[in-house]
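Of the protein chains in this complex, one is absent; all others appear in place.
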Amino acid sequence: MKLEVHLEGVSGSKTRVVELQREGERFQITLDGQPVNADAIEIAPNTISVILDGQSFVIHATPSLDDKLKLQCGPHEFSAEIVDPRVWRGRKQGALEAEGRQQITAPMPGKVIRLLVAAGDSVEAGQGLVVVEAMKMQNEIKSPKNGKVERLLVKEGQNVNAGDVLAWVE
Amino acid sequence: MKLEVHLEGVSGSKTRVVELQREGERFQITLDGQPVNADAIEIAPNTISVILDGQSFVIHATPSLDDKLKLQCGPHEFSAEIVDPRVWRGRKQGALEAEGRQQITAPMPGKVIRLLVAAGDSVEAGQGLVVVEAMKMQNEIKSPKNGKVERLLVKEGQNVNAGDVLAWVE
Amino acid sequence: MFKKILIANRGEIAVRILRACRELGIKNVAVFSEVDRTAPHVRLADEAYSIGPAASRESYLRIDKLMDVARRTGCDALHPGYGFLAENPALPRACSDAGMTFIGPSAEAMEMMGAKTSGKQLARRSEVPTVPGTDEAIENPEEAQSLARSMGYPVLLKAIAGGGGKGMRVVPTDAEFAGAWRDAASEALNAFGDPRLFLEKYLIGPRHIEVQIFADAHGRVVSLGERECSIQRRHQKVVEEAPSPVVTPELRKKMGEAAVRLARAGGYTNAGTVEFLVDADLNFYFLEVNTRLQVEHPVTEQVTGLDLVKLQIAIAAGHRLPFAWEAITPRGNAMEVRLYAEDPDNNFFPSPGKILSRHAPTGPGIRLDEGVYEGYTVPLEYDPLLSKLIAWGNSREETIARLRRALDEYTITGIRTNVSLFRRILAEPEFLRGEFHTKWLDELLARPSPPATPPRPGTEDASVIAAALWHTTRANSAANVNRTTSAEPSRWKSQGRRQQLDRTP
Partner (left out) sequence: MFKKILIANRGEIAVRILRACRELGIKNVAVFSEVDRTAPHVRLADEAYSIGPAASRESYLRIDKLMDVARRTGCDALHPGYGFLAENPALPRACSDAGMTFIGPSAEAMEMMGAKTSGKQLARRSEVPTVPGTDEAIENPEEAQSLARSMGYPVLLKAIAGGGGKGMRVVPTDAEFAGAWRDAASEALNAFGDPRLFLEKYLIGPRHIEVQIFADAHGRVVSLGERECSIQRRHQKVVEEAPSPVVTPELRKKMGEAAVRLARAGGYTNAGTVEFLVDADLNFYFLEVNTRLQVEHPVTEQVTGLDLVKLQIAIAAGHRLPFAWEAITPRGNAMEVRLYAEDPDNNFFPSPGKILSRHAPTGPGIRLDEGVYEGYTVPLEYDPLLSKLIAWGNSREETIARLRRALDEYTITGIRTNVSLFRRILAEPEFLRGEFHTKWLDELLARPSPPATPPRPGTEDASVIAAALWHTTRANSAANVNRTTSAEPSRWKSQGRRQQLDRTP
């Protein structure tokens, strides 16, 4: 099976092509067309041991809500999007769109306790937009860019879930 | 849902009738027709917390190969067979039959390295029948009763799996 | 000794206390709020009772409900843990009214020593150094300046009516005093309509070092040595160690004696902590008293070998502090990190949720005081402390090496944790040299992150391969599902996600 893996991590974003061919209990693996000396096995649910040229790695895989696979390898984290040619899925268009316009989401469930800006306000990168309280702590959700608040989608007192869109900054 | 639970444990074997009625996220529970003050919840896969009259218990449930549910509650172990009236299943006949005749099974996978008796031999309870080697240790499988070896189903050098029948003692 | 103890707390500290009860052969009773039904302290306790909704003030802060459970279950003592009601004098009073023993100081000692102002007054009376300065306004600037000279610069001017930094000035030298006084007074007048000022010695880069004391009901008070707690993020301790890398045997003796003097003066019993600020010249100044067990008590346990919770219980039961304990000499070095469900890459935003998998470090020199398990959902209503990871070693270097090793082994999926914060702190040369103060971590975090350590060669390739393997095995099983079910589209993603998210029914 040949897969495209879009990986994002410490050294930026890359697309790799992986081919896994089952051979008995193991797989023959090629990476970007080159055979690699790798032995990969899932040793516990979502825990994968990879021995690559003798180096031992353990990778923890967590499917995330945005349809990506979060990978933890020791202190390093990656986010992977996997394209399986056997399953046709329209590619996301979000990546391009997001360049100019940023969607601000709640990183965790909580309650909106204060709005710090109004729609139409100019904001700077790092400026607080909304205060969300969770686990007795108040947390400012900040603007990721200089721009203008296009829309605010929440009200004070409103409960939000992780991933809920709070605002758009253009 | 009303269930019959046949429990075997330290204090012998019993049949209890449990009724669970869902009420929101919890269950209303009756035991042998009496309502009990119990709150039961599965807090992790196969790990069940029961608070019964304020006493906190944690029970680990493991389905076993003989269609029974093994229950571990602290140092205590029980084996439960559950009869669900919604699912008709013929009751096992093994229990009666076994009174006179004992089936000797391998308690774990290994290799038969020696037969200590032959079919037709008279044996005493506790007498060794077969030696099975596993993890570099040799283990004598003993007769559970006085009687006669009816059949031997394995040969020296043969690999056996857990639960494989080794012999019958009549 | 007690027969049954009510543990009026939750999380790792409730687990810590019930383990001590179990080891002493004392029955224990846990309480829990609605969202804590699946919490570890409920799981491990002998008995457990619901005391109401998630909000603390409707459950863990309700003295009436605690007393009701205690009465119904026949408890003869109550342990408050830390936080919640632990420093509220109404709780020991309620215990006393109910004929139960409160495992901690008396309500009176709590009031006298726990409150900042009365604690400070007690310190002065017991000749325990406090930060030099005046509590009351000085009308005459010249008088103030001569006082500043006698204390030594820098000094801090503060508005009597002040707050929020208004009317506050650090004065580095005598030459700048008059101007700073004028500015501060005028700012105070503008801000509060009151120009009056007082002054305090300004401590540069002070350390937070605290002394663990124990006092029995028979007049014996001992110090069990100090803990270094200067590594704080926004006034919240995150790394603690014992002994402090800067405390000399002489200073230890002086601080210990001061702490014991204070406890005696306050008629204190049971465990308490006297917090000090220590300046660069190793002068120490009383800060406040915590009239309870500290979160960071394990580092003292690891170097002294004592079980502080058992000691609290014994003292509350009227036992004497054994003589031998006064002579305890700390051995080696212990360090604790507080593992929180929070996202260090996103301004330490709380990250509650379900722990999908967990691999905890073990082995020599490693202790874990846990408040979670695999499959547990960390609730959003409380402090997101997951566990405390404590390392012990023969030297500070060995302790840090073990802590690093343990952090490398520690993995948790499903929620974010602050593990990377500790990796960063434990790699900082200043930290390794023991050169830091209470603002050090905030300053460190204000600086741009250092370039990420490049991963070991192959890490990225291995991760790509792991992702592909993960996908392949799920894609195949999803295909199997498709064959046996209807033609309804079934994607591996929802399949994989369900496996992850729904492992607990």
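Labels for the chains are A, B and C, by order of writing; each one numbers its residues from 1.
We adopt the following convention: a contact is a pair of C-beta atoms (placed from the backbone, for glycine too) under 8 Å apart; a residue touches a chain by one contact, two chains touch by 3 or more.
Given the structure is predicted, the values throughout are model-derived calculations rather than measurements.
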>> Quick check: which displayed chains does the absent chain contact?
In response: A, B, C
>> Please identify which residue in C:S96, C:N190, C:T248 or C:N394 touches the non-displayed chain.
In response: C:N394
>> For chain A, which positions touch the chain that isn't shown here?
In response: 39, 41-45, 47, 49, 51, 54-56, 58
> Which chain C residues touch the hidden chain?
Replying inline: 15-16, 19-20, 22-25, 44, 298, 301, 305-307, 331-332, 359-360, 362-370, 373-374, 394, 398, 401-402, 404-405, 408-409, 473, 477, 484-486, 505
> Where does chain B touch the missing chain, residue by residue?
Replying inline: 1, 3, 5, 7, 9-11, 14, 16, 18, 20, 27, 29, 31, 36, 38, 40-42, 44-48, 50, 52-53, 55, 57-63, 67, 69-76, 78, 80, 82, 84, 86-87, 107-110, 134-137, 139-140, 142, 162
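Note that only the chains that are shown with their structure count from here on.
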>> Roughly how far is chain A from chain B, centre to centre by C-alpha average, rounded to an integer in Å?
In response: 46
> If you average the CA atoms of chain A and of chain C, how many Å lie between those two points?
Replying inline: 32
> Taking each residue of chain C in turn, which ones touch at least two of the other chains?
Replying inline: none
>> For chain B, give me the residues that contact two or more of the other chains.
In response: none
